[in-house]
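Below, a portion of the complex is reproduced, with chain positions unchanged.
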Amino acid sequence: MGYDAESLVAAIRALGAVIAQRRTELTQLDQEIGDGDHGENLARGFSAVLTKLRSTEPETPAKVMALVATTLISTVGGASGPLFGTAFLRGSTVLGGAAELDGALVAAGLVAARDGVVARGKAELGDKTMVDALSPAADAATKAAEAGADVAGVLAAAAEAAAAGAAATAPLQARKGRASYLGERSIGHVDPGAQSTAYILESLAASAASHATGTAV
Amino acid sequence: MKKIINDPATVVDEALDGVAAAHADLLTLHRNPTYVTRAGAPIAGKVALVSGGGSGHEPLHVGYVGEGMLDAAVPGAVFTSPTPDQILDATKAVDGGAGVLHIVKNYTGDVLNFEMAAELAEAEGLRVSAVVVDDDVAVQDSTWTAGRRGVGGTVLLEKIAGAAAARGDDLDAVTAIAQRVNSQVRSMGMALRACTVPHSGEPSFNLAEDEMEIGIGIHGEPGRETRKLAPADEIVEILLSTIVEDLPFASGDRTLLFVNGMGGTPEVELYLAYNSARKYLHGKGIEVERSLVGNYITALEMQGMSITLLKLDDEFVELWDAPVHTVALRRGL
């Protein structure tokens, strides 16, 4: 069974549950070096996504991604709304009319997502933002796809790299986003957007893995 | 958490209903998406001013919607910038054919969401320009960072640019005046006690009874530095010396001095600080020609204040003194 729109919708539903679960944790991270709303913002956005998915059945993976993108853009606000929105939107564009995903498409989607976030937010690697999780994830995904990995394999590689990238933001001094106002006081805390990026990829990877093994998500 | 609310999720919506009901003569509240327009909008031929940002800074921005100031305000969730669709719809609702100025405080979220909205509006054929306010000297500026925050200067800019639009300036002229205000205004804030965001329920930072936070923003972010609590004169000097050196302001300069409460500071302390600030500036030969003292850009119930200093010239004075009729600022109307 291929990884089609229905599979992706199931994965997004599971992701929505993960975000709801991580809400408090992400908000606490944001309270340390931001304004304490990151978990709240994403939870609001993904709860709207779940609501929309109850009444719509997008036909292609690209349309699933576009639905997530526009919903996040119109409900999240803050810095992460336009950035995650852009990420899903660019990913959607890359997928085109494909009925099913494969490893190469997923990797290309992640690269486009990363490029979109960088273009919009102008953060570079090491600025202590979601880019520090998303960029290594896109690179690892590309490598895995080139080595012939399938959807689950590519997402697993991306998730692992994102988790490492997020963890590695702790010692950095922020140069973008609210945390940058703290100067040196931003050092020693994990960036909330990098952490949420890692959780998103972890959830998507887990869904793909159980899809591959036929386990219910 | 000690708040007069029903449910953290509905705080902003319920409060907006209250604002709309209390000020139905001045404002119209729109829903799906949420934004607020002034009575009589759109005004044909007038440049429209749209601002917005997270809620929790009241009276900013909704309190400045009305004749002589903003045409629309777009409130987000508490401390969270609004979304592009809200901003887009507000922009379309108040465009009177002369273009729309977006007044954006320099926070990544506000900048990105306003940018997206402007792109969408331009795609629909509207003329939109933007000014990004970044007056907070507590933040080190650099092209490599997110830059300085927009704080107290925003209020002064909205008033002055609003008066320019009201007298009939075109979009380029209003934008230029707004940018000129931004280039001549500097602010810095401090807190005695943090605020609590309703959905979090916990104070956004913790200070000991003998500590204060210097260089705070308006979103409950911790500041640059925690210091021992000091007398008002010393606090004022910490803030004003940084402000004065930054522009820099010099002896003989004419200024507007704005002492702003963060929401939980009694007026008696604000006027005391204002008095101290005047003395400090007097000592530097800087003249205070106009003044604003009160809660104008807040961070919920945070205890503390910010000081904003704007360098005045004749045009700024004329526009500052021009009539205005909003919930929070009213003069000559």
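In this document, chain identifiers A and B correspond to the written order of the chains, with residue numbering beginning at 1 in each.
Assume contacts are C-beta pairs under 8 Å (C-beta built on N, C-alpha and C of every residue); 3 or more make two chains touch, one makes a residue touch a chain.
On a predicted model such as this, the values are computed, not experimentally measured, just so you know.
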- Query: In the full structure file, how many copies does each labelled chain have?
  - Reply: A x2, B x2
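Definition applied: only the chains that are shown with their structure count from here on.
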- chain A and chain B, separation of their C-alpha mean positions in angstrom: 33
- Would you mind writing out the residues of chain A in touch with chain B in their complex? 27, 31, 34-37, 40-41, 44, 73-83, 120-121, 175-178, 180-183, 185
- For chain B, which residues are in contact with chain A within the complex? 33, 54, 76-85, 107-109, 112-113, 115-116, 138-140, 144-146, 149, 197, 199-200, 202, 204, 217, 219-222, 224
